[in-house]
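First the structure, then my questions, so here it is.
One chain of protein is taken out of this complex; the other chains stay put.
Letters A and B name the chains as they come in the text, with residue numbers starting at 1 for each one.
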Amino acid sequence: MTQTNRLNGGQIDRNTSLSFKFDGRSYTAHPGDTLASALLANDVRLIGRSFKYHRPRGLLTAGSEEPNGMVELRTGALKEPNTRATTIEMFDGLEAKSQNRWPSLKFDALAVNDMFSNFLSAGFYYKTFMWPAAFWEKLYEPMIRRAAGLGALSQEADPDEYDKGFRHCDLLIIGAGPAGLMAALTAGRAGVDVILADEDFTLGGRLNSETFALGDHSASDWAAQAVAELSSLPNVRLMPRTTVIGAFDHGIYGAVERTGDHLASVPAGKPRQILWRIYTQKALLCAGATERPIAFENNDRPGIMMASALRTYANRFAATASQRVAIFTNNDDGHRTAADLHAKGVTITAVVDVREDAPTCYDYEVLKGAQVIDTKGRHGLTFVEVALADGSTRTLESGALGVSGGWNPNVHMTCHQRGRPVWDDALAAFVPGENLPVGLSVAGAANGVMSTHGALQSGAEGAANALELTGVLPDLPEAEDAPVSQTPFWYVQGCKRAWVDQQNDVTVKDVKLSYQEGFRSVEHLKRYTTLGMATDQGKTSNITGLAIMAEVAGKSIPEVGTTIFRPPYTPVPIGTFAGRMKGQEFHPTRLTPSHYWAKERGAVFVEVGNWLRAQWFPLPGETHWRQSVDREVRQTRASVGVCDCTTLGKIDVQGTDAAEFLNRIYANGFAKLAVGKTRYGLMLREDGMVMDDGTAARMAEDHFVVTTTTANAVSVYRHMEFARQCLYPDMDVQLISTTEAWAQYAVAGPNSRKLLQKILDPEFDLSNDAFPFMACGNVTVCGGLRARLFRISFSGELAYEIAVPSRYGDALMRRLMAEGEEFDVTPYGTEALGVMRVEKGHAAGSELNGTTTALNLGLGKMVSKKKDSIGSVLSERKALVEPDVLRLVGIKPLQPEDKVTAGGHLMNSEGPVDAAHDQGYVTSAVYSPILNSNIGLGLVKNGAERLGETMRLVSPLTDLTVEVELVSAHFVDPEGERLRA
Amino acid sequence: MIINHPLLGPRDASEFTYLGDASLIDRPDWQAENVSEAFYEYGYLRDNPAGEHQELWYHEAGDRSWLVVTRNTLTHEISKVELARDVARARGRSK
Partner (left out) sequence: MRYSGFRVIKEALTGHKGWKPVWREPEPKAHYDIIVIGGGGHGLATAHYLSKVYGQRNVAVVEKGWIGGGNVGRNTTIVRSNYMLDGNEPFYEFSMKLWEGLEQDLNYNAMMSQRGIINLFHTDGQRDAYTRRGNAMILNGADAELLDADQVRKEHPYLNFDDARFPIKGGLVQRRAGTARHDAVAWGFARSADLHGVDIIQNCEVTGLRIENGKCLGVETTKGFIGANKVGCAVAGSSGRVMGMAGMRLPIESHVLQAFVSEGLKPVLPSVITFGAGHFYVSQSDKGGLVFGGDIDGYNTYAQRGNLPVVEDVCEGGVALMPMIGRARLLRMWGGVMDMSMDGSPIIDRTPVEGLYFNGGWCYGGFKATPASGHCFAHLLAKDEPHPVATAYRLDRFRTGRMIDEKGVGNQPNLH
């Protein structure tokens, strides 16, 4: 329980102790720690294994760019693989495990890969595993696959909730370091709406990691004060634990707020994370900079870290990786780390500085013009080998080595809309280039301004410029303003197994081999070696790879180019993007007004788009769905049945040009339809294919009620609005969808008139003369309730559809059932509906599949050539009217009990069975309890001329061959006597 | 993306449904001499420019206006938004 590497000071709460487990062992930590800092404080350096060679790995950084220190956090269904220890905020009871190792972290069997690394060079797999051919699928690939990945998913459903939200602001400030805080103060005091977002749980950025002063305060105190002031401003919203992940079009930023990750468990009903879409007028990127490594032999051992990370751990978290630390640097910043650690009582074994003119120090040794040439220590650093300026070597006994190769501005967001960073020679780094996302500007270290004073000033100016503020800028606290002094130095000459991308195990040697083999474009390098494809997205590796490539190519770095960064800035749980749209909430559920009545009746429901529709209504004793469906069909055809058809699209069409408008929309004519009459309407797409069918009822001279299929309700309405606004802008016609305003029921069967007459108010005459087939009208029912009545039939029976305002749907259904008792009325569901329409030969969804013309469906004569209607011209194209085009037919097996399979193909009765001899396919298949036979509808080449022909229905997929006869699609009542009765 | 609706102001593009090139307004005359060819070109051929593009968006989750949006297909910058009905009238469409 001793935190042997805990230092003094820091921003942790020593009064509270938290316990946590790593790989089953218990440790203690304090609030304010990350898992990474707590592990270091407890002298744990070995945290994971690398991807390919399974090399022992510890922490490299103290931030979200961490490529090595990744763990499986939490347990059970909450297990979260590949979680960066550097970003895990400590909580009591935290459990984490190392990953990508077996059987244990210390003894990992696949570490054998490291011994064979010479055979596993970049791209080796493209050149081998090809012989013998069959071995790839059976042996080689399964082997490679087994080794894949780092952490493992729990394979259980993620139990947490996620949420989404929208925010708006005048200025979004990304990053709350010195530049971001100063920008927020500037904008906040000016009264504009500001959002300040930072990925860290404590705002302040590097100010929390430094010991220098800002004015009269320590850096972290100044940051805390600034945050306090900003919190008091009503127009400023602070969003800690929030990563802005991407810049999208028109000033929209994606941001992920981690509202629950720092808690032992997310409170019930609260989200774990929230995805924000932030709509901005302007945005200011103050994302700071990331320290970059130097590559040298065996630079990947646990304990070898970024110098700035060591400083962060010491100053902010009061932790050190070791009591004996060496520094390897090419710039002054490395010395700052040495000084801070020294001040905390850590022994600095030496500062190795590649520069001959490195600054001198009297507290510890500075080895000028020296380089680290190798390291030792199997599970953690023990010795650092240094080549001195005079050519001799020195060995430094050190448990940690801080490396500083200079700083790279965090330009990521500037690239999200194809902007490319440009090379800055003075900084030896890429800085933001042209083509930034509209409205975005950059300040502070992200813009290459590396001093604290510079960052403060550029933050203030950046905010003022973005918002076009006039007046005096806020006073800036006095702060360090050291010039940048760094000698570009990327890797130690002669090194081979020197890691460039630590997670993916890409070494200097691999980069050189890539060049040798012609993979010389940066993108080729990246793809061939996997450099920069790790979970840090190249934040710690890309630039070194580029530099090596530039050197072997004899070019400058900008000549070699740069890869651009893509969203998200750091990896985001897929669940966060999904939000609440999962499980039953994946899509909204639409219920019809009589849904609960149907539920009471024990209906089985089926998803039809977003609707739930009753599929059938089982009665006690019915054990198979076919029993229920057959009964519903028989009862309807024998007496009367009622079906909820509310889900059909309903569009109200009004205006003096309504009839002419429908004349253009439908392929058949509507101009002359009499008031009080309904007509079947066939709607084509402009390409001549059938789009939808339905009915249009003329309720008045200037008023039609149009119905569409359930599936196409939305697209037909859109299409009609397109025609109205874009094609016929001067027509006097208005459209409104009334799908949800009316509950509608089909009442079908020989007793349907008798049943309806019982609920219709007495003044309405339903006799065949008064209200013949295809009549429509406004009526009242049940004593004054307004209703619409249509005498239309989908089942082929004498039938009506009656519509009442939605809120009366449930009551109407109950009334129909009660009044229908004497007729043995049955409700019927979509299955019986489907059976009856196939028996009647009506085309529906399976026939209206978007590739069928009116001619295919036997409706060719409906396409009027005497008028202009959408789709008419293109439906006449040569291949669409050839004699052998598909035609709709009925299909009847020679043996009634033989199964007809929808999706089966039709072949001639003799001859080969293959694609070349395909004659068509079955679109719909049902069992007809009326015909006591399986039947189907199908589309067959020249089918209309082939009735009576015997064919083979084949479905090799379901192992079926059946002899069938082509018959008229109108199995029941072909003359239509029943529906006119 | 944000579309600045002429009647409703800036709205998120996810409220809209996209159709395609605004040339779809220019439906040929059904009695034209070369009617088949005219409808083939209207229905199937596109300029598909890399740059400014006039295109049709439908405010499906809004007021059901069809809009003609002038948008750059390289940068996604929107320079103009008009009611499609106005554009259609300006292009000579009527009844």
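Going forward, a residue touches a chain if its C-beta (ideal position, glycine included) is under 8 Å from a C-beta of that chain, and two chains touch if they have at least 3 such contacts.
This structure is a prediction, so every number in the text was calculated from the model and none was measured.
J.: Which residue among A:E156, A:D425, A:E478 or A:E740 touches the omitted chain?
T.: That would be A:E156, which touches the missing chain.
J.: If the hidden chain were put back, which of A:D898, A:D918 or A:E949 would touch it?
T.: Final answer for the missing-chain contact: A:D918.
J.: Which of these, A:H217, A:H524 or A:K867, touches the one chain of the complex that we don't see?
T.: Checking each option in A:H217, A:H524 or A:K867, the one touching the absent chain turns out to be A:H524.
J.: Spell out, residue by residue, where the missing chain touches subunit B.
T.: Output for subunit B: 1, 12-14, 18-21, 37, 40-41, 43-50, 53, 55, 71, 73-76.
J.: Considering the whole complex rather than only what is displayed, give the residues of subunit A touching the chain that is not shown.
T.: Contact residues on subunit A toward the absent chain are 51, 78-82, 118-119, 121, 124-131, 133, 136-137, 141, 144-146, 148-158, 160, 162, 164, 246, 248-249, 252, 254, 275, 277, 416-418, 509, 513, 516-519, 521, 523-524, 527-528, 530, 535, 537, 566-568, 571-579, 581-587, 589, 606-608, 685-689, 845-846, 849-851, 874, 877-880, 901-905, 913-915, 918, 921-925, 954-958.
Just so it is clear, only the chains that are shown with their structure count from here on.
J.: Using mean C-alpha positions as chain centres, tell me how far subunit A is from subunit B in Å, no decimals.
T.: Here the centre of subunit B sits 28 Å away from the centre of subunit A.
J.: Please give the residue numbers of subunit B that touch subunit A in the complex, ascending.
T.: Residues in contact with subunit A: 1-2, 17, 19, 24-25, 27-28, 30-31, 35-36, 39-40, 42-43, 56, 58, 60, 64-66, 75-78, 83-86, 88-89, 93-95.
J.: Please name which positions on subunit A make contact with subunit B in the complex.
T.: It is residues 248-252, 279, 417, 438, 657, 660, 686-687, 714, 718, 721-722, 725-731, 868, 872-874, 876-877 of subunit A that touch subunit B.
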